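Step one of this worksheet: look at the structure below.
As you look at this complex, bear in mind that one protein chain is not there, while each of the others sits in place.
Then we have chain A:
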Amino acid sequence: MASAGGQGSPQFPGGLAPPPPAANPSHQSGQQDANAANGSNNTLNNDWVCPGSFEELHKKCKDLMPQPFEGCKLLINKGLSSHFQVNHSIHLSSANNSSYHFGATYVGNKQLSPTEAFPVLVGDMDNNYNLNAQIIHEIVHGLRTKCVIQTQKAVWQMAQLGLDYRGKDFVASVTTANPNIIDESGVVAFHYLQSITRKLCLGAEYLYQYGGGMEGAVLSLGGRYTGKNWIAAATASGMNVNMTYYHIGNESVRAGVDLDVNLRTRESVVSLGYELDVQKANMTVKNSIDSNWTITSVIEKKLLPMPFTLTLSGILNHVSNKCQFGVGFIVG
């Protein structure tokens, strides 16, 4: 809950950070993989050994899973300068209402590395007047703040403020969501991730919620182990156990398995996902098979030489025999 967006360190597709999750985040994962495996294509270099922040323990595997959508989507990205980028997106859908989103991304001057610069301001506005905005800034070296605001029409829905400090081999962060001093309500989360050896890192999360006469706290522990070309991560709390395994086959095949057990409702889901990067055909395919008898597939094909991308997505549930398909087109 405190990890809405889940972006610890923004990465750049071709110069600018990606828009918030409302728009299409398809460019992001490919670029991050390129950054993470820039040493050699088959092994994982130091970037992902440790630590990436507690919320990103399962990121590699979750990024493999396809993000399906329904209906017809058109996304136009326009870079106005090397710092500023604007995107328009139209989503026609019969399941949810059709919508038009306008988003803007600004990246500031403080450049840490070729792929990271701060501050980053990302905003997204809906045709129903829903606003989604994020500011990420690095105040001093190692100390980053993140502020996320969501409004629905003119009503505040969620405000989240986070601070994280990256030391030499650890990451500590504090995040609060919807803090309301007057009503005495809010959620506070503390994360800490420490790298024990170069391959193993362990961490903990403490989530405290107060408000409306209700008070509760959740402690969860997690760890990640990085092998030569695989990563295994696990997080466990009183409510939820989540284990993932990520494997790089060769430079075009990556696979991952994700086990999610909900201890409250006693339900578990296993999903197997893989990504095929067919360079020859400029195509990326992400597929996943579920233990709920659901198969999901997302295909992205770059129509070179123009900067167009065609996206096809499909979900098929064998048990209920329901399917949903989507077509998307990305310009720029």
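Following the convention adopted for this analysis, a residue touches a chain if its C-beta (ideal position, glycine included) is under 8 Å from a C-beta of that chain, and two chains touch if they have at least 3 such contacts; residues count from 1.
The criterion applied here is as follows: contacts and distances are computed from a predicted model.
K.L.:
Can you work out the missing subunit's protein name as recorded in UniProt? Choose among "Centromere protein P", "Mitochondrial import receptor subunit TOM22 homolog", "proteasome endopeptidase complex" or "Ribosomal RNA-processing protein 43".
P.N.:
Protein name of the absent chain (UniProt record): "Mitochondrial import receptor subunit TOM22 homolog".
K.L.:
Have a look at A:Q209, A:N287 or A:T311 and name the one touching the chain we're not showing.
P.N.:
A:N287
K.L.:
With respect to the chain omitted from the figure, which of A:G71, A:G103 or A:G314 is a touching residue?
P.N.:
Candidates A:G71, A:G103 or A:G314; residue touching the omitted chain: A:G314.
K.L.:
So which of A:V218, A:A232 or A:I295 would be touching the chain we can't see?
P.N.:
A:I295
K.L.:
Write the list of chain A residues that the hidden chain touches.
P.N.:
Looking at chain A, the ones touching the missing chain are residues 276, 278, 280-281, 283, 285, 287, 289, 295, 297, 299, 301, 312, 314, 316, 318.
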